[in-house]
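Below is one structure, written out as structure tokens; the observations come after it.
Moving on, here comes chain A:
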Amino acid sequence: MNNQTSTSERKIVTFSLGARSFGIDMSSLVEIREWEEPTPLPRVPTYIKGVANLRGTVIPIIGLAERLGWEASVPHSRSCILVVMIADKQAGFLVDEVSDIVLINSSQIQPAPEIEIAEPGVIAGLVQVNGRAADGQTGEGGTMVSLLDLDALNVGRQLDVAA
Partner candidate 1 sequence: MSKRILTVDDSPSMRMLLKASLTAQGFNIEAAVDGVDGLERMEELKPDLLITDINMPNMDGFELIEAVRARSHFRGTPILVLSTEFGEDKKARAREAGATGWITKPFDADKLGAAIRRVCP
Partner candidate 2 sequence: MPVSSELDEIQAIFFEECTEGLATAEEGLSEMAAGDTSLDTINKVFRAVHSIKGGSGAFGHQALLAFSHSFENVLDGVRSGKIDPVPTVVKLLLSASDILSDHVRAAQEGSPPPSDASVLEQLDTVFANQGAEPEAPCPAPASDEADEFGFTPVAVQPDMLDEPDPFGFAPVTVSLDDVVLERPAAEWAVIFKPSRAAMANGSEPLLVVRELERLGGKVHEAKYEALPPLRELDAAEGYISWLLFVPGEIAEAELRECFDFVAPDSVVEISRNEPAAVSYVCSDKPQVDSGEEGVERPALKLVDQSGSTVAAAPKQERSSEAPSLTIRVDLTKLDQLLNLVGELVIRNSILADRLSPADKERVELPQLSRLTRQIQDSVMSLRAQPIRQAFSRVPRMLRDLSAATGKQVMLEVSGEATEVDKTLIEKIGDPLTHLIRNAVDHGLETPEERKAAGKAPEGVIRLSAEQKGGRILVRVADDGKGIDRERVRAKAVEKGIVAADAVLSNEDIDQLICAPGFSTAETISNISGRGVGMDVVRSNIEALGGRVEITSVPGEGTTFTLVLPLTLAILDGMIVRLGDQRFVLPLASVIESVRPEPGQVHSMTPDNEVIELRGSYLPVRRLTDVFGIRTKHSRAPEESLVVVVESETAGMVGLMVDTIDDRREVVIKSLDENLYPIRGLGGATVLGDGSIALILDLEALVTAPVSQPLNLKGLAA
């Protein structure tokens, strides 16, 4: 569960993977980069696409969709890499499109439903974001954004893998 207990406002970066919308805390964002083919690594889970050079630092590039258990993203012109900082390590997440940076209030966050994601803890919560929807229109309804718990996405954590 999200261990942020403050009721203050938070800045969230929202992005999409396929049809789904997600968000991460702005404070963890290092930068947003254009997609570039990373250098592949041997003997890593398929969701680790490889490593890339971030101003001299070697960081892993992770296909976020795959990591969450869905079909791999196919990089296209609007694909981006979100470079984030998780527990002192930097990593880049491949996402389909970056939508917006929004300000939300912690009180607006609803608990995550126990469906769709086999891995608990990755979704910290759901929040209704009022703003531009994926189709570019400003609507009242807005979008339901799943907030990701970055700690749970830490690549350093060894998952149980099937050989």
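Candidate entries met the following condition: all candidates are chains of the complex that A comes from, given by their letters.
Methods note: a residue touches a chain if its C-beta (ideal position, glycine included) is under 8 Å from a C-beta of that chain, and two chains touch if they have at least 3 such contacts; residues count from 1.
Keep in mind the model is a prediction, meaning the values are calculated, not measured.
**Q** Which touches chain A in this complex, 1 or 2?
**A** In this complex, among candidates 1 or 2, chain A touches 2.
**Q** Name, in rising order, each residue of chain A that touches candidate 2 in their complex.
**A** 38-48, 51-53, 55-60, 66-67, 69-70, 89-91, 116-119, 155-156, 158-159, 161-163
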